[in-house]
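The complex appears here without one of its protein chains, the remainder shown in place.
Chain naming follows the written order as A, B, C, D and E, and within any one chain the residues start at number 1.
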Amino acid sequence: MKQPDQKVETIQVEELIHRVHSFHDDGYRLVQISCAQEGDAFEVTYSFDKNLSISHIRIPATPENPIPSISKIYLASFVYENEIADLFGIPFSGIAIDYKGTFFRTSVPHPFGTSQITVVKKKPEEQHE
Amino acid sequence: MSYLQKSPWIIHYDASSCNGCDIEVLACLTPLYDVERFGILNTGNPKHADIFVITGGVNEINKEVVKNIYDQMPHPKVVVAVGICACSGGVFKECYNISGGVATVIPVDIYVPGCAARPESIIDGIVQALSILEQKRNSMKTGVEGTA
Amino acid sequence: MSKKIIVPFGPQHPVLPEPIHLDLVLEDERVIEAIPSIGYVHRGLEKLVEKRDYKDYVFISERICGICSFIHGATYCQAVEQVMGVEIPRRAEFLRAIWSEYSRMHSHLLWLGCFADSMGYENLFMDCWKVREKILDVLERTTGGRVIQGVNRVGGVSRDMDKEELNRIKSEIPGLRADYVELTRIFDEDLTVQSRTKGIGMLPKDTAWELGAVGPTIRGSGHAVDARMTGYGAYDELDFKPVVRTEGDCHARCMVRTGELFTSLDLIENAIDRIPEGDIIVPVKGNPSGEYYAQTEQPRGEVIHYVKANGKKNLLRHRVRTPTLANVPALVQMLAGCELADVPVIVLTIDPCIGCMER
Amino acid sequence: MALNVLKNLIKGPATIRYPYQPAKVTPVTRGHLVINIENCIFCGLCRMHCPADAIEVNKQERTWQLNQFQCIICGNCVSYCPKDCLSIKQTYLPPSASATYVTITGPEPETKENP
Amino acid sequence: MNPFLAAAVFIILAPVVGILITGLDRILTARMQGRVGPPVLQPWYDIRKLIQKKQVAVWGAQSFFIFCYLIFIIFTGALFFAGGDILLVIFAFTLAHVFLVLGAYVSFSPYAHIGAERELIQLMAVEPMIIIAAIGLYQVNDSFLIGEMADHPGMPILLLPGVFLGFIYILTFKLRKSPFDLATSHHAHQELVKGSTTEFSGRTLAMVELAHIYELVVMLGFIWLFFGANLILCALAIVVIMFLEILVDNCTSRVRWQDAMISAWFVTLVAGAGNIFALSIM
Partner (left out) sequence: MLSNVRYMELLIFLILFPLLIAGLITLIHGENFRRGAVICGAVLVGIASLFALMGSVTSHPIFYSVPVGIIGILIFIGDIAISGYIIFVSTKARQYLVTAITIIQLILLCAVEYLALSDHATIPELFLDQLSGIMAAIIGIIGGLICVYALGYMREYHTEHPERPDKRPQFFGIMFLFLSAMFGVVFSNNLLWLFFFWEITTLCSYLLIRYPETDEAIKNAFRALLFNLVGGACIPIAFIVIFLSHGSDLIGLHELVVAGPGIALIPAGLIGIAGLAKSAQFPFSSWLVGAMVAPTPVSALLHSSTMVKAGVYIIARFAPVFEGQLIGILIALIGGVTFLAASAIAISQSNAKKVLAYSTIANLGLIVACCGVGTAEALWAAILLIIFHAIAKSLLFLSVGTVEHQIHSRDIEDMTGLVTKMPRITMIILIGIAGMFLAPFGMLISKWASLHAFVESVPPFGILLVIIIAYGSGITAFFWAKWMGKLIAVGEPQQKDESHIPKSEKNILYILSALTIGVCFGFPIISWYLIEPWLQNIYQSVTELISLSNIEIMFMMLFLVLIMPFSLARFSRSASRVPRYLCGIPESRSTEFIGSCGITREIELSNYYLDKIFGEERLSRISVGIGIFLIVLILNIIIVGGGL
């Protein structure tokens, strides 16, 4: 069955805290925060849910400018924010529980934040001894 | 047959698998497969274990953990890699965080294929491991320490 | 001098089927602080989407987790199908629902067993897993795999169930129901189980919502949050009522899961009665372009598969927000102030699925 | 619970005495992958679509190679093979002590001479 | 029987009896769980296997304490079956356990440490009842000597139903069975990994296992005292009690230590102490 199309609203970073506050005050639940990279641009998407309907807001992001953490409003956001920080290298400021890069400890730093594909072909010869 | 073969105690560790193989390892303990028939106990403690049953392709932080568990097991000991992930890395072989098979970290004695490995396969694997265990004990007795 | 005990709990720990680590700070046996640390199962498989054909990637998405493997595959397909605007056959949606519910039962039984084991109730563990084998038999018989089914395809499913099989499944349901009644009775009424679960790991209604808990974790705290209520796939046509308990303790979460075993049986019966004839797969041509957040209900709660594509055969991004990740904040909340003996019990009541949590 | 326990005791164990008894299999069980090399045209489609990268096909040397310890027995290759020469058998591969267990199915020499 | 002979017989035969009982216990447990279970001699295989393993330890002193534990458990048992003073038997028993606890402490390993603490909590929970049982038996036999208790022509249990009940209750602690397997468990899946035995391996662990087996026989010896010279009834009682213990093991989850300790004390007080108090008034 075809589901209805989803609308994602893009906003500016400055509006983020305000918008999240109003979601919180309206009794929304934080569903997730995700990040994606297209070319050199990153986008961070926040999803909220109430009464079985999901709303998404999206902000542009760069590895240079920290995004304000929303963990003061939704504590649960700390898992997503740490995750994005570790996998994409996008910094967040003021995470309530900040793992400082140890949430996902990866063999390459920020594997999703680099444009080259880090998938490497491994030979079966690479064995112990 | 030595007593080692009659009383193999295992420790199971999930070194970044998808769980499929783990639950099959667990299933081996349950009534339908009941490996305790062979004296096999799941000890959960490396210092008591003879057989290291390991699933998954060993990710970055698990390398140390796997080595640590292996080192804490007293000789003689064998490693059984359960599932394709543990054998070679499987579907995740090319993932950035996977080292690609348990053998890249510690020596493996038996490879159990399957995705997920079936309980019968796992039993077969452990039974095969027993004879290796016995060999290792013999070489230990004659003064040659087990590998690693 | 503080009278503290600092103990690492995990990653390798016999009560944990999967690696996760907690730094436990105890006083006597009371937990003062429990800080989790994860990443022991992080493989980075989402990155593979840039390498594999989006259709072949179904097999990888199934291996996000070996327990709710089927639902992962189905949700991924659903997301891609939505992006591509593919309408899959109704029969395929019904089949997906049936297998989903079987996965759910197998997962819940597995959980009930591990949960019993975490309290040192070995016999109950064995009983739960014994019943679970019956579910696995059905799955293997119909899909060819015990835990990894591998029947999802973009555009439908690869295997059908014939009339005879459907009837056979239906005829087995009363037997399963009797088993479930027996298990439920023990979990509900056994005194030692009650002493280990009632009033333990409290998650009040408000807190559960604030922390964004999902699945049985939040349903045990009185919120009817269940993605199946959105009516995705075949669920719009099936009679479905979420199981909700209000106590918010470990026992409530356990009872939600036992309750859902029955719901799943009802759903399967329902689906078998209403399943339409027809194709099970439609050919899918071309490459996807666009994005979609697919939301389904796994045994552990709502899962989100996000796909973003730009017209190539490799997707741009696949992102899975799994229920366990959403439940971690609630877990941290529940652990503070419990007893050491309760730690495994509480950790298990969110039914942690580290595999899918870390991908 | 006590009743349940006693019932178990009286009913006797549910255990399948594998290996003394045969393992459970169903007609659709995915055990391992086999090839009927006669029909293979070395098109490489199976290699392309294998999610585990378990297959190597060499058209020149006419080899089809499967790393059995990397194959996840998903059956994807089977569905892509244009000549239907791949199939999945119900028996699973036995465990083995060698690390790089690789099956190479040797080339079938050309029987027809090109003009 | 000559006390020295009896002690020697105990030292030699107890492992045989203990291993058979433990083996049957494991089979019965498996059957109750719908499984086949291991061979009867499995505990024997386990011990022999452990002896063949290479020894590893955090500190060598661990093995020393465990050796003491084993020696004193054997000493306790020998004293018991030689017909010694029951209170001395109990104190020697406590001494042995303190060695086990110290062995667990030595390694400074988190799980062994918590196991040791719990082992002590168990000791604290169990000790009152054992002493009260000894006193009750004294009241019936008018002697603290086990030798004389064993020759009691009647059945002490008739006068000591409460004490017997209490003793059975704490027997669960002693046999390390659910719901009171706090400190270490036969099963892997518990919050303390292997609790007090976590850091032991090889021969040391074998000594622990062997000591447990001796201990089992001593505990069964205590049950025997409740039936006096009536050997057949006593054997029957032991079978029934072991069966019940295994049944309870399989029908309960592990309780928290608070519940375990307080309930044990409560049962001791109500059933055990109440019983001997009533006897002293009579």
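Quick notes
Methods note: a contact is a pair of C-beta atoms (placed from the backbone, for glycine too) under 8 Å apart; a residue touches a chain by one contact, two chains touch by 3 or more.
Quick caveat, the model's predicted, so the values are computed rather than measured.
Looking at E:Thr22, E:Gln52, E:Thr172 or E:Thr198, the residue that reaches the missing chain in the full complex is E:Thr198. Residues touching the missing chain, restricted to subunit B, are 13, 45-47, 64-69, 71-72, 74 (touch as defined at the top). Annotation for subunit E: contacts to the undisplayed chain at residues 54-64, 67-68, 71-72, 75, 79, 84-85, 87-88, 91-92, 94-95, 98, 101-102, 104-113, 116-117, 120-121, 123-129, 131-132, 135, 138-139, 144, 193, 198-199, 202, 204, 258, 262, 265, 268-269, 273, 276-277, 279-281. Remark: the residues of subunit C touching the chain excluded from display are 1-13, 19, 21-23, 27-29, 35-37.
We take it that only the chains that are shown with their structure count from here on.
Looking at the partners of subunit C and subunit E together, the chains they share are B, D. Taking each chain's centre as the mean of its C-alpha atoms, the one that lies farthest from the centre of subunit C is E. Of the two chain pairs examined here, A-C and A-B, it is A-C that is joined by more C-beta pairs in contact. Chain centres were defined as the mean of their Cα atoms; on that basis the chain farthest from subunit A turns out to be E. Distance from the subunit D centre to the subunit E centre is 52 Å, each centre being the mean of its Cα atoms. Centre-to-centre spacing of subunit B and subunit E amounts to 34 Å, using the average Cα coordinate of each chain. Computed from the mean C-alpha positions, the centre of subunit A lies at a distance of 56 Å from the centre of subunit E. The set of subunit E residues that touch two or more partner chains comprises 30, 32-37, 188-189, 193, 250-252. Within subunit A, contacts with two or more other chains are made by residues 105-106, 111, 118-119, 121, 124, 127. Subunit E makes touch with subunit D in their complex at residues 28, 30-37, 247, 250-252. Across the interface of their complex, subunit B is touched by residues 11-15, 17-19, 39-45, 47-48, 51, 59-60, 63-67, 69, 110, 113-114, 125-126, 129-130, 133, 145-148, 353-355 of subunit C. Considering their complex, residues 11, 13-24, 26-27, 30-32, 42-46, 56-57, 59-62, 65, 69, 90-92, 94-98, 115-116, 118 of subunit B touch subunit C.
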